[in-house]
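Just passing along the structure, written as structure tokens.
Only a single protein chain was left out; the remaining protein chains are all shown in position.
So, chain A:
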Amino acid sequence: MTNSGTKLRVEDKLYQNRYLVDTGRPHIKVRPHKQPSANLLALTRVCPAKCYELNDKGQVEITADGCMECGTCRILCETSGEIEWNYPRGGFGVLFKFG
């Protein structure tokens, strides 16, 4: 399966969800790095909302708008300090209608 094919499908999936994005206040940040660790790199595949992507310099970037706040990336990369993870402000973020 090609990466772009996968991406398209996740975006379609996320499109069904409701979000209240806290514009300008991302709740997750990736620390600047030269080369990602294995865990950080894995997030480009493992994040269920595909928020993490490789840029053309081989570094991992995040766009947290589609984040479902599952916490997987925190488990894998917070202890090493590679990412900074917080909940969105109260009321913001994903709004599950069914869950």
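Simple rule for what comes next: a contact is a pair of C-beta atoms (placed from the backbone, for glycine too) under 8 Å apart; a residue touches a chain by one contact, two chains touch by 3 or more; residues count from 1.
By our rule, contacts and distances are computed from a predicted model.
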Absent chain [UniProt protein name; select from "ABC transporter, ATP binding protein", "Carbon monoxide dehydrogenase, small subunit", "Fe-S cluster assembly ATPase SufC" or "Protein FixC"]
"Protein FixC"
Going by the contact rule already stated, which one of A:A49, A:I62 or A:I83 would touch the omitted chain in the full complex?
A:A49
Residues of chain A touching the missing chain are 1, 6, 9-10, 13-14, 16-17, 20, 38-39, 41-42, 45-46, 48-50, 68-72, 74-76, 78-79, 86-91, 93-99
